[in-house]
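The other protein chains are all here in position, but one chain of the complex has been omitted.
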Amino acid sequence: MSSYDAQRVRADVPLLRRVIDGHPITYLDSASTALTPRPVIEAMSRYYETRHANVHRGVYTTAEEATASYEGARVAAGVFINARHPAQEIVFTKNTTESFNLLAKSWGRANLTSSDAIVLSEMEHHANLIPWFQLRDEIGFSIRFLPVGEDFRLDLGPLDQLLAGAKLLSVSAMSNVLGTINPVATLSAAAHAAGALIAVDAAQSVAHGVTDVQETDVDFLCFSAHKMMGPTGIGVFYAKRDIIANMPPFLGGGGMIADVRLDGYTPATGVERFEAGTPMIAEAVGLHAALRYLDNLGMSAIAEHERALTADALGRLRERFDGRVRVIGPADVHLRGGVLSLDVAGVHPHDVAQVLDQHGVCVRPGHHCAKPLMRRFDLPATARASFGAYSLTTDTDVLLDGLDHVLELFG
Amino acid sequence: MSSYDAQRVRADVPLLRRVIDGHPITYLDSASTALTPRPVIEAMSRYYETRHANVHRGVYTTAEEATASYEGARVAAGVFINARHPAQEIVFTKNTTESFNLLAKSWGRANLTSSDAIVLSEMEHHANLIPWFQLRDEIGFSIRFLPVGEDFRLDLGPLDQLLAGAKLLSVSAMSNVLGTINPVATLSAAAHAAGALIAVDAAQSVAHGVTDVQETDVDFLCFSAHKMMGPTGIGVFYAKRDIIANMPPFLGGGGMIADVRLDGYTPATGVERFEAGTPMIAEAVGLHAALRYLDNLGMSAIAEHERALTADALGRLRERFDGRVRVIGPADVHLRGGVLSLDVAGVHPHDVAQVLDQHGVCVRPGHHCAKPLMRRFDLPATARASFGAYSLTTDTDVLLDGLDHVLELFG
Amino acid sequence: MSNLEDLYREIILDHYRSPRNRGELPTPPAHQVEGFNPLCGDEITVYIDVSDGVLQDIKIAGHGCSISQSSASLMSAAVKGKPVSDVHATIDSFKRLMTVHESQLDDQVEPEPVDLRKLGELAALQGVVKFPVRIKCATLAWNTLTQGLSELNA
Partner (left out) sequence: MSNLEDLYREIILDHYRSPRNRGELPTPPAHQVEGFNPLCGDEITVYIDVSDGVLQDIKIAGHGCSISQSSASLMSAAVKGKPVSDVHATIDSFKRLMTVHESQLDDQVEPEPVDLRKLGELAALQGVVKFPVRIKCATLAWNTLTQGLSELNA
């Protein structure tokens, strides 16, 4: 597993010292939210302790420092995904979900009419579905769906046909249910060839491998800090400079205006046009620290580490349970990330998770905010185990023992 | 100044130990954002260290704890403003500004048509202006403005006339420029008598005195944690239960749905309908700690403390500068809070603030996101000094010495 | 008794493995109501046949975890053939059993204690209260039944 040292990461994560009902915690829910390392927690505490102030509008020292921290985080977020113009292409939102609402309700509302179409996929998270449904209910464009095959991968067969006349393709880079990693560069090329733009939901992928918006030529990208060892309460919206420049405002309020009169207002011209009100300043500081932390680990090293964990877990699940525990997702670790949606024969995922909790194992039962995908595979829910930069094969050991108990209790 | 002990509060606020260019910091910008006491910082750190998990969807121990923390904060926020049904009347947003966007774009869009009218005031913050302008530009209702008199107070003379046929009165409880405290109960009674609802911008008032939505019979209330010694990144939207029950969703995504199909979705029925995506969990924990902190100090005691500081500062400014430094706002401390907008004769507020910074004094120059109000008084900007629970008369001493330097340099 | 054993009591596992009153009723004359637990994807359909002030028949369809399924099954056994007024009383008692946690959060008042003997087999579900997230599983069928009765003004 190369020189990557997950034990060092574990030592940085205070929560991994928790003991649950006598068992040390086995955290396997990083796809929901990642645990937070000490440098991130401390960066935020230090911010509040030494330079907390409102940004953009102050001339005093701490206000300048807070502004520099906030804008520095913006640039860092842009650099992390290799944006060409980091300071002008990154908007901070509260989460991936708000980023998609911004996309739909600013770009979408300005660019879509009732005769237009967009293309989503059947494996999208609700974050990349509902904002479009809401806008569609308002202005009435059509939404087409790229299907998911029996192999748990996007079926690219009908892609060009679906893209014909469409204005946007909006898809996830990695499924939070199946673990499937989608071919973003291929999708991007197809979208552009059809004259459409491409938006990518990177919420799942961004903390588990390299993201490069220039190499993949992505027009919009959305992700959340809390899934990348950063804080809650902040997300990122990326859009290419030429595109964002023409997007109308979204939320209105202080900080996003050039002028305001009693009869109307003029929006500001930069990215601050999309950041109404006092922003998530400490959270931007925390995100910046998380990006630094991930950079130090190395995104390729993390990807490799998690791939090894996933290969190991897939193999052992297959051997030990002989079909009584199915993994809903691709079997090939080169097509997927470390998200293992488990279907335990005859046991509801909620009960699986409940019994596992008694072993200190944290997995998430449910539809994972992807109900259309669950229906596609006729599953009410799955029990999802997912890896992070701090995961170890010993986590898998505990999971497997817990699954034995599940089968024993409900068998 | 009763038994209130501002020195104790100061000891809790690490930032007050900063030294700026050889001067201990004199923080007079609490109207922008309040400094954060250690218990709030520590509550968030502890959250990340011991029970960080995504909420609402997990059955494992830390997920239950995180959910209980988040929902506990909701109830605490409701109790703090004396909401009748705390768990069902509070929505978490990212700030006051988003709260007003939620109000305008959910309630407003569902209830206003081109033949309707709403009433705002001339002293509103952009947060309570732009969302309405945006909605008006879309659906075309009319916006009427309650004027501000030469005494820096709302002119209630035309109130009933303005309210005739209006559906909503939306006003601030306290002006962030003038310091004026508006008569919320009177405004509420007038609005209801006219058949209108009332929304209150409590961003400025909430940390400086008692807020009671039942006593004042307020229908909607918006505020931000960062102005009440809480964290950045979280705000509150309150609406009466019967009203919020009928408001359509705002942002779409995970967590706000009852069901999702490829052809549409059904929203959830509770307040989670308005909280799409992973919420501000650590921030809710921080807000809860801030509410506890303020409760321990006592909101009436804080109000009294700040009133004494304000009276002292107003008197000394008048005596020492003999008209060369004007305070833009009511002179009577019973009509105002601790926000002092200064107009220094012949010196631009930006320069005032710059020189004061050299003394370690933090005041904010600008239009304070209230451009229409600035135009009303024909001011390009003011230099605003504002008090918090940790302020002392010695802060005023340093401010006054700094103003001497300003006048000397530019005199 | 560990929490887990308290949650998954034998009665509960029995009702989960062999649910009572499973199936559908023709509508009309029966009335059909659907319930969702959006958090975990549980879906339930309750069919009720009310006439002469009596819940003549009840059937349950849908899918869910052991707690939601066994609770639905236990509910159906408890209310079938009962006068509607008794059904409401049972619903009330059961909800009180389950809402300790929620009402504490909300109004900070102690709920009245519930007479467990009156609840009969339903009392087996009291272990759920220690698992706040599972309360929604246990109450899904009951909320759906309540809604159905109110749609019928029964």
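By written order: A, B and C. Residues from 1 in each chain.
Quick note on the criterion: a contact is a pair of C-beta atoms (placed from the backbone, for glycine too) under 8 Å apart; a residue touches a chain by one contact, two chains touch by 3 or more.
Worth saying up front: this structure is predicted, and the values here are computed from it rather than measured.
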Request  = List the displayed chains that the omitted chain touches in the full complex.
outcome  = A, B
Key: Residue among A:D259, A:D312, A:D332 or A:D397 touching the omitted chain   = A:D259
Query = Among A:A117, A:V210 or A:A268, which one is in touch with the chain left out?
reply = A:A268
Inquiry  = From the list A:R10, A:H23, A:R38 or A:H56, pick the residue that touches the absent chain.
reply    = A:H56
Message = Using the touch definition from the top, which of B:L15, B:I41, B:M123 or B:V355 touches the missing chain?
response = B:V355
Message = What does the interface between chain A and the hidden chain look like in terms of residue numbers?
response = 56-59, 63-64, 67-68, 71-72, 75, 85-88, 257-259, 268
Residues from chain B at the interface with the omitted partner, ascending = 21, 348-351, 354-355, 358, 365-367, 371, 374, 380-381, 409-410
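What we mean here is this: only the chains that are shown with their structure count from here on.
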Taking each chain's C-alpha mean as its centre, the one farthest from chain A = C
Message = Quick check: how many Å separate the C-alpha centres of chain A and chain B?
response = 31
Task = Report, in whole Å, the distance between the mean C-alpha point of chain B and the mean C-alpha point of chain C.
result = 44
Remark   = Between the Cα centroids of chain A and chain C the separation in whole angstrom comes to 36
Key: Overlap residues in chain C, where contacts from two or more other chains coincide   = 39-40, 131, 134
Request  = Send over the residues of chain B in touch with two or more other chains.
outcome  = 57-59, 63, 257, 259
